[in-house]
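Left out: one protein chain. Kept in place: all the others.
Chain nomenclature is as follows: A and B, assigned in order of appearance, with residue numbering initiated at 1 for each chain independently.
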C-alpha cells in the first residue's frame, strides 16, 4: 500500500499516481492533496496525526517549497512503515510517531534523486517513482531492503519539531498547530489541562469547556479535548477560527477560571 | 467494497480509511467528503441518489453534528447492501431506496459503539472500525450475518423523510432539496410536471422548459427534468442558484403558463 499526501490540489496528484502505477501495482490511498500549501510545519502535524491510523505502508508526502534547489530526498523507516519525501522536516514528526508506536527508532536515508525531467515537479519526476521503487523493494524483502538499497545512504534529516506548550497549574501558553476544514482551532495545549474545569479564558475571553460540540448552542464557542488529544477552540455548528480570531502559528493563552 | 461519505473535507477521511485498512482489505470508494456540512437532510438526499448506482456494498456515511452525545450508532440492511452511520436520519432515505429497488424492506440495528478514544471523531473511532467489522462479517457469511452479530440489536431508527411537493394541474409547490456544484437547483417537484409545457413561472419569473442545457443561450435560465427525475432550475453555463436566488430548504412555486 502506498499513501499519497501533498499540497498539490488538482490534477497534479494524478501524475504522481500515473508515475507510480507504471512501476507498481500497489494499492494507492489518498491522505490529502490539500495539505496547508507550502506550510511544512502544519503539514507535518497532519501527517503525524493521520499516518499512524494506517497499517504498515509506504507513505509518499510532498510539500516542497524548495523543489529544484539542492534540498535532499529523504526516506525514513519507522517500524514497518516507510516514508518518502523532501528532506525539509515534513516527514520527521510522523516518522517519530510511527517509530514510537512500534517501540523502534527511525532510520533515515538520503536517496539519489536520479536525473529528473523537470525542476518544478519532483512529485512526478522524483518522489513518486522512488516511492514505487521503495515499495516494491519492501514488498519483496521487507523493510530491511532499505539497508542495502543502491539509491539510499544513511543520513541525518533536516529536523522539524512541533513546539510544546508551557503548562502550569492555572494556565497554559501554547500555539495554534492547525485549523481544520470545520474551522476548529487545534492548539498544542494537552487536553488534560481541561480536566475538572468547566470554564476557561482563551486569550482573555471566558469560554465553557464541553465534552461534545452539542454541549453548547449552535453558534456558541467552546473548548474541547479534540480528537488529537489537544485543546481545541471550536464553535458548535460554526467556525472556531473566526470566533476566536486564530490562525496557524498564533500564540494562545488559556487560563483557568475560579 | 466499502463506500465512504462524509462532510469532513480533508484530511479526516484518510483517518477513517486507515482505521478500515487496519481491519479489512476491502476496496474503498469515496462517494463524497464534501456533503453539505452538518445538513442531515441534504446529505441524506445525496446518499439516496448516489448509493443505488453501486453494486452491493457496505456504505459508511458520517454527517454527525451530534457526535459524542447519546445519539445511537445505526446499521441498516437493505437487500444486499449494508449501511453504517449515526442514527440521526442520514441513512434512512438511502436505505429505503436501496431496499425498494431490491423489493425488500429495511432491517435496522443499533450497534454497540464500544469505547471510543475521542468524543469528537467517531468517524475514525467508531464508524470506520464498525464498518470494517460489518463488511468482513458480510463478506464471510452474507448479509444474514447481521442477525446474530454480537454488536447489533434490532432497533427503530430516527426517521428522516424528504418532503413531497404538492402538485396540481397548473401549479406545484415544493422545496429545494439541494444545490449541486454547478449551481443547479434541485427541487422536489416531480419532473413529469413539465410534460407538454414550454414555459413555466418559477416564483413568478417566466422561464423556458428545456430538454438540455444547450436549449437556451449561455447565461440564460431554464428548467429541466434533472438526472434525479425532479424539476431543476438551472442556467446554461452558469449558476441557477444565483439567477433564481434559491438555496436548500427554500420553498418554490412553479406555475404553468398559458
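Following the convention adopted for this analysis, a contact is a pair of C-beta atoms (placed from the backbone, for glycine too) under 8 Å apart; a residue touches a chain by one contact, two chains touch by 3 or more.
Note that the structure is a prediction, hence the values are computed from the model and not measured.
One of A:49, A:125, A:180 or A:232 touches the chain omitted from the figure, and that residue is A:125.
Across B:34, B:80 or B:136, the single residue that touches the chain missing here is B:34. Residue in contact with the omitted chain (choice from B:112, B:136, B:180 or B:255): B:180. The chain not displayed touches chain A at residues 8-12, 14-15, 17-19, 21-22, 28, 37-38, 65-69, 117-121, 124-125.
For chain B, the residues in touch with the chain missing from this view are 1, 3, 5, 29-35, 46, 49-55, 180-182, 211-214, 224-227, 232, 237.
Keep in mind that, in the parts below, only the chains that are shown with their structure count from here on.
Chain A and chain B have CA centres that are 31 Å apart.
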